[in-house]
Each structure stands twice: as C-alpha cells, then as structure tokens.
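Left out: one protein chain. Kept in place: all the others.
== chain A ==
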Amino acid sequence: MGSTSGENHESAGVGRRDLIRRSAALGLVSVPATSFLSACASSGGGGEDKAESGERTAKNPLGVNDGARMEFVLFDGGFGTEYAEDAVRIYEKNFPRAEVKFSATQKIQSTLQPRFNQGNPPDLIDNSGAEQMDMGVLVGKNQLADLTPLLDAPSYDDPDKKVRDTLRPGIVEMGRFDGEKVWVLYYAYTVYGVWYSQKALDALDEQYPQTWDQMLAVCAKARKKGMAGWTYAGKYPYYIPFSLYPMIGKVGGREVLDAIDNLEPNAWKHPAVKACFEAYYELYRKGYVLRGTPGLDHIQSQTAWARGKALFLPNGSWVENESANVIPADFGLAVSAPTGLGSSDKLPFGTLWASGGEPFVVPAGARNGAGGMEQLRIMLGEAASKNFTSKVKSLTAFDGGTDGITLTPGLKSGVAALEKAGDNVVNPRIQDWYVQLQKEKIGVAGLGEMMAGRLTPAEAVRKIQGFADETARDTSIKHYKHA
C-alpha cells in the first residue's frame, strides 16, 4: 500500500516528497524570471589599446596600419556572406600583412552586446536582422565612430571624387541622428512601393493606375476574374507604409512626412493623411483585399500574391530575392511608385520611397577603426558594388554600378522607378527612429486594425496620433528631428 504523502512520519521533519516538491517548485519559479540578462552583467571598460595609425598615402587615405588586425562581423541574412567575403579578399590583397578576422552571424545582438559592454567590439559590423542593436541607443551612449573621415576620403575608383559624392540620395542623411556626424552607412539600397506582375496587368488589359479612381477600377476588373486587388503582410502590417507613406508624401508634400517623423502635434490629422487612409480603407470596404489577409504573415502573403491570388503588394525590393522560389519565371515582376489620389496631389506620379538598408557601423571602441572604414571604402567601390548587385539582386549605396551587368526583372524595374522619380525620392525616418511606434503601434494597432475593418480611418488617425503624442512625451526615448 502506498500513501499519497510519501513517508508517514510528518513529525520527524520535512518529508522527502515535500522537500523534493518544494525545491522543485522553487526551481521552477526561478525559470521564467531567471535573468537572462545576467549574461551581460556589465563588467566595465578595460578594452585593449587602439592600433597605431599607418601612413596616409594616396592608396591608403585613411591611414590604415598595415600590420593591424581587422575584425569584421557580418549579419548572415538574405544577402548571404559571399559579397562580403569577396570584399575582404580585396582588403587582404591591399594590406597583405594584416590579419583579417571575418565572421557572419544571425545573432548580432547576442554575439556583440557583451563585447560592447566589455569595451572590445569588432572594427566593422553589419548591424542588421531581427537582432539588430538599437542604433539610437548606440549613438546616444557614444558607442559608434563618426564616419565623416570615410565620407571625405577619396573614393576607391576615382581619387578626385570623395566617397560622399559617389553615394545615392539620402544615404548620408540617413546615417545622421542629430547634428552633422554620420554614424551609420547603409550599404544596400531599397526601393519601396507597390509590387505587381506585369503579366497579370497585361491580362487585364490595364496599365499601372496613377489615380485612386483608376486603382479602384483595376481592382474591380481583377475581381471579375476572381483575383483580389491587394494583399499585404497582415501579421506584420508595418509593410503597409511601404506604399502608404510615399502616397501621403505625394498627396500632401514632403512636409507632411517630416512632421510625422518629428512627432509634431496633430501631424497625423493633416488632410492628406486622412485622405490616404480613406483611400486604403476603401480597398477593404469594397472587398478588394484578399480574404484572410489579416492572418497571413509576409511569406504567406507574398506566396498568395506570386500565385496570382492578388494583384498588388506593398513591399521592398528584397521581395524578389525572398520569394524567388515562388515567383514564376514569366511573372514580369515590377514595382511602381504608389498611386496617388488625383491631379491636385502636391508631387507628381513617380514619387517614390527609396532608402538605405543593411546598416554598417564602426564602433567607437574598435581597435582598428580605420581598417573598418577602409573595408567599407572598398565595398563602396564600383567593382564590389557590381558584385553585390549581381549576386544578391539588390542595389547598393554606390550611385551607379548597374551598367554592364544583367539586371533581374524586379531590379530593372526598380532602377527605372528611381530614374522616373528623379528628385522626388522621399525617405520617412520614423521606422528607424522609433521602432516600437512604427511597428507595433502605428503598424499593428493602427493600420493593421483599419485594414482588417476594425477601425474607421477617422478612428485610426485619432489612435495613431495618440500613439505619436505618447512617444513624443516619453522621456525614456531619444527624440530626433529633421534638419
């Protein structure tokens, strides 16, 4: 006969079972709360000494010490590692005595956070991916090096041109947080907009619509053929701004977007914002959004779109690489600047959101910061840029570098859209300045709810303005302003 309480001598002290049970309970209690942060207990500075600088020559304008070790940590994401390995080989050729330690990881923050805390970070970091370290915090805590020496150095191909003059519009500006210093260099160049299949549009006998009335007409026509007008990453609704923000810029002018970035009071109550929200809401109300979209993640929505279930998709130029395995060969992938409202819009059709991606930083505590910058200078040369573009189907920050290589359909259409846009490139900064506000508040709780039909445009505007005001008041967040 057993007994549920184990031993039968309670008075003799704690029973064995009780002991085990209590200690188990204690141990379990500690599981969820056990501080995973203990791993990064701050142990203070104590970094190694910096490498001495080498002689500055025409070939070595940054004065890299030929004998110093250079460490480069890359984010191992959609762009792979090959382009960086190729660039590292050039560095090794130019500085044969230098030892280069190259590594690639998806876990940027878990790998590098302890090293920042200990004061011995690597010399060049591609701070990207899901584990991206918050750039604003890094800048605010003086953890990054100013990249101005790199930007003022002669470019890799043409000694008469500074690096900063070889970059695409917006790249230098994006690297600033406040003031003139440039902390981040975005290496990839992303074109955001409305992505579609030229073949599907041709089958409808339509052009890409330039006004919202035309947009609704195209969607109506598509629906007759059993095709939805739009789909988007419903589980990550912060993809909607990729076409919505430049539309707001086109309708109301750049200053509306700047006011939004600056968290100005009532920035979201501008008539242009409301009009664009209403236009998008119309897509939901008329049933032009693919059924079930609010429950789809980005891959699922892209797959549905690639299979012809929906015509238009707000996205960035990485979609060509990311969904390469589901986009049919004869799809005719194309991107367009967003459709506007009509002829009274402030900016012409073609107004486009394009900006940098893949942020590279040189830590302030790097031993060989000059080496890290030199590695970037090499990557911003024409040969390395072309290598990147042909290998990963994306443009780089280097302006040009597309001649003489075969562009994929999406990339070609992106280059054409950039040409058409000319100076009318907008670059909303809210997504890198205020990540939580942009993704979870405006994106998920605002736009996502509106596009699922659970908020009216007026309610969405009010809610989002409330979120923006909250962020503006929050003293624990660093605030930025457009220059």
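The criterion applied here is as follows: a contact is a pair of C-beta atoms (placed from the backbone, for glycine too) under 8 Å apart; a residue touches a chain by one contact, two chains touch by 3 or more; residues count from 1.
Operating definition for what follows: contacts and distances are computed from a predicted model.
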item	value
Candidate names "SDR family NAD(P)-dependent oxidoreductase", "Flagellar assembly protein FliW", "Tryptophan synthase alpha chain" or "Sugar ABC transporter permease"; UniProt protein name, chain not shown	"Sugar ABC transporter permease"
Contacting the left-out chain in the complete assembly, out of A:86, A:131 or A:322	A:131
Contact partner of the left-out chain, one of A:117, A:148 or A:214	A:117
Residue among A:204, A:416, A:452 or A:472 that touches the chain left out of view	A:452
Omitted-chain contact residue, chosen from A:295, A:342 or A:400	A:295
Contact set of chain A toward the excluded chain (per top definition)	1-5, 8, 17, 21, 24-25, 27-35, 37-38, 40-45, 109, 113, 116-119, 131, 133-134, 136-138, 140-143, 234-237, 290-297, 300, 304, 309, 435-436, 439-440, 443-445, 448-449, 452, 454, 476
